[in-house]
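One chain of protein is taken out of this complex; the other chains stay put.
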């Protein structure tokens, strides 16, 4: 698949927001899915070589967006792509979030992990859910797209570790004060997700988390993105890119995960 | 050195003309010199790895130009560089043409080999020379910058192999009709240069040619661009990038040259 | 002949509609890609290296990108030969493409046992023996870097199979690949594939740890192409059996290059991760190249480079 870059905005020092046009893509995608993006625009240039995985942040009828953080080679190139440029990517990949209806749900996001939760919020709202967003970051510079989330969330609670926006502290601390959710959806740093899963277990709430592992193929062939899941017979391997990136948080063997 | 791209125009299917801004560069350069250009704009991308050699086509007080042909990876990237982009290059390199004064000179160029002859024409005109340009190509699509040359040349003779512009045939055929030059300057495909040298030898005319060899360093260190030159003791090696690219055409051991 | 497919090749008596095979470990068991491309258009598929029993593979992380390449230390994870035959092969068999099964073992006996199980399956076309994976923590598989062990394991497998031609896949991590190629041929290999990955390492300067938990991993991708081309040439000059070229192939020009060096077919590996459509684009572009250059059959290119 390919599509034109509609916009590629720098939100602040390290965060960018890009929209890509492709109607076929949006017809196929579901919240929580990701795609593999070729950050090297020219096929004849082989460095960086591999495509990069990104969560689908939002969609409309014309295209989709991604919220990304500047990390290394690929995202550095991505940040330099100008609007109008034709870029290549895979179709929507992986296993998305399972949507509930008529429920009270919590979305818990940390840093750039907020990315897939916007499209999720949009779809959950369509199913008459009451949505509370818990959004954490190191500082106010890590908090984005609040205006977009306001369109779908009944309540937004923000925390930053340095206290520059919202409540000072970790987002997981905000969770302790409310325990009446029907389901929690989570995406962010592993420690934050683990803490959120612990909260969910304690309160017997369903929880799905979106994981990230380094990916080469993104489609289930290379076996480079393995996740360890607890099943009745013991711990089994799953591919983050096919059986994930969304998993039942309570089934993840957190101690076996990387980083 | 670095400079902003002032323009990067496609002249036709495979020819491009680019201007780069850098006053320091123009203070240093001489006709016939070349420079090494980093076609990969981002330092963190290592493919293509090496810089590319290009002749200085023209200069004004603000910057210099290059005329280039689309060949492979590097020139493909170059063709995609937009105006305003900051690019990196070396300072002027190599041994340029030796200028005469108050003379009748012939400039013989073939294809993209015409590139260094424009700046040469400009400088020769300043020294009160009468200049005739012999410009050859496969077809009219290989003929460029004629309006620029008209500013400095007293006469322009064009030939194309397919007869689509000027006289049908090889540019060297045009030479047979005139033999009263004081000096010939030449740049183009090796067979054309060899034929021009033969013409000069036959008519006992001084001749300088500008050669090209694949280059890695461009500054005399790698020994990858060797040219064979006849000296009184026999054939010696010279570096195209330091002792060249301009050589006395009659001293070149043509049979030892590549391609 | 006018209507003969100019891309059709024959390897060890087996016809392939074209010489483009996907490389083991980069194309799963084949079916993972069926959602993205028409795998019937491939000449063949070399499936993920199978062992006697299921292998869970190495700890994470297992991959990292490198300049124009990647390192992997998957650890030969696979579902085992029995599950492959019962679960994957029936699905893969639906497609019109040659099936090559890549396999390995920890001992000579294991190699033989896996080979024998595969040898009787009619849906499999060829066997490819991986004697060169550097990823096993137990010191690595020594077979592919020890001449005596190579002779032993190839002879043993060859003696115990009857139906399938045997390709032996060579490691590049040796002083002289020609020696290993000759040993393989003399031990009965029907074809040679070269090369497997180069052994490499990458350290994260922020964590001060290796990027992959196995410490070292196999380097693949365009970065290794010049080494692979050189080794294909050396093997081609050494053996009479056909050589299958592998290493860094990204486009049709790379394929032509490998053929000129001596290859009779090629395998496309890491490129499948870059874009699943690459092998099919290669088939299309190769067709155009063959037509444009008025070549009757691509096999005419094998070893035809001009010294």
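The chains carry the letters A, B and C, assigned in the order they are written, with residues numbered from 1 in each.
Here, a residue touches a chain if its C-beta (ideal position, glycine included) is under 8 Å from a C-beta of that chain, and two chains touch if they have at least 3 such contacts.
Just so you know, these numbers come straight off a predicted model, no measurement behind them.
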Answer for the absent chain's shown contacts is A, B, C
Can you work out which residue in C:165, C:248 or C:279 touches the chain that's missing from view?
-> C:248
Give the residue, chosen from B:11, B:26 or B:49, that touches the chain omitted from the document.
-> B:49
Return the single residue from C:36, C:95 or C:305 that touches the missing chain.
-> C:305
Residue numbers in chain C that touch the chain omitted from display = 66-69, 71, 145, 173-176, 198-203, 205, 207-210, 215-216, 219, 221-227, 229-230, 233, 248, 253, 256-257, 260-261, 304-307
Missing-chain contacts mapped onto chain B = 38, 43, 46-51, 73, 88, 90-91, 213-224, 226, 237, 242, 256-258
Write the list of chain A residues that the hidden chain touches.
-> 46-47
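Just so we're on the same page, only the chains that are shown with their structure count from here on.
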Averaging each chain's C-alpha atoms to get its centre, pick out the one most distant from chain C.
-> B
Quick one: name the chains whose C-beta contact count is the highest of any pair.
-> A-C
If you average the CA atoms of chain B and of chain C, how many Å lie between those two points?
-> 46
Could you tell me the distance, in whole angstrom, between the mean C-alpha positions of chain A and chain B?
-> 54
Whole-angstrom distance, CA centroid of chain A to CA centroid of chain C, is 36
At least two other chains touched by the same residue of chain B: list those residues.
-> 46-47
Scan chain C for residues touching two or more other chains and write them down.
-> 67-68, 222
